[in-house]
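Note that one protein chain of the assembly has been removed; the remaining protein chains are unaltered in position.
Moving on to chain A:
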Amino acid sequence: MQQETPGSAVISLLVDNESGALARIVGLFSGRGYNIQSLTVAPVDELGMQSRVNIVTTGTPADIRQIKAQVERLVPVSRVVNLTAEGPHVAREMALIKVVSSGEPRTEALRIAQAFRARAVDTTASSFVFELTGSTDKLDSFIELMRPLGLVEVSRTGVAAICRGPQTIQSL
């Protein structure tokens, strides 16, 4: 048997847009004890008939294969791809980060935000709301840096992911 070390994986699904479909997916994860680190959902086709769900989960490669096989059994799920296993992909999320501070910390926060190319989407005399898009790692490190500088609130979207090159979720 090959070496099985746990890691995280991005799984993307195409799902019929019907009521209860998300509950089916989430229920499968909780019922079987699989972890959901992040989850994003939105309709993606012209007619709004299908949604794409991106799930970041963790486990050994065998766990992830089992998760994929279990999700594939769900009737409204028409496609499941483990982007982490299928090769290069882009995974991005967006965060809104509120920092309340003044004086030196406030200037420092703004300086770091510029270095990260975060945009201030709301500014008051005592606060900023920064918008930052990027990899989970990038968001994590930005948030860590903001923590001592007056960080009071974070709102994150979770990961949206897509494979690189001309391939698609349908062709993979």
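The definition used in the following text is that a residue touches a chain if its C-beta (ideal position, glycine included) is under 8 Å from a C-beta of that chain, and two chains touch if they have at least 3 such contacts; residues count from 1.
Everything that follows uses one rule, which is that contacts and distances are computed from a predicted model.
Enquirer: Name the chain not shown, per its UniProt record: "FAD-dependent oxidoreductase", "Acyl-CoA dehydrogenase family protein", "Acetolactate synthase" or "Carbohydrate ABC transporter ATP-binding protein (CUT1 family)"?
Expert: The correct option from "FAD-dependent oxidoreductase", "Acyl-CoA dehydrogenase family protein", "Acetolactate synthase" or "Carbohydrate ABC transporter ATP-binding protein (CUT1 family)" is "Acetolactate synthase", the UniProt name of the unshown chain.
Enquirer: Out of A:45, A:72 or A:140, which touches the unshown chain?
Expert: The missing chain is touched by A:72.
Enquirer: Among A:42, A:90, A:121 or A:152, which one is in touch with the chain left out?
Expert: Candidates A:42, A:90, A:121 or A:152; residue touching the omitted chain: A:42.
Enquirer: Using the touch definition from the top, which of A:51, A:82 or A:127 touches the missing chain?
Expert: A:51
Enquirer: List the chain A residues touching the unshown chain?
Expert: Counting over the whole complex, chain A touches the hidden chain at residues 1, 15-24, 27, 31, 41-43, 48-49, 51, 53, 62, 65-66, 69-70, 72-73, 75-76, 78.
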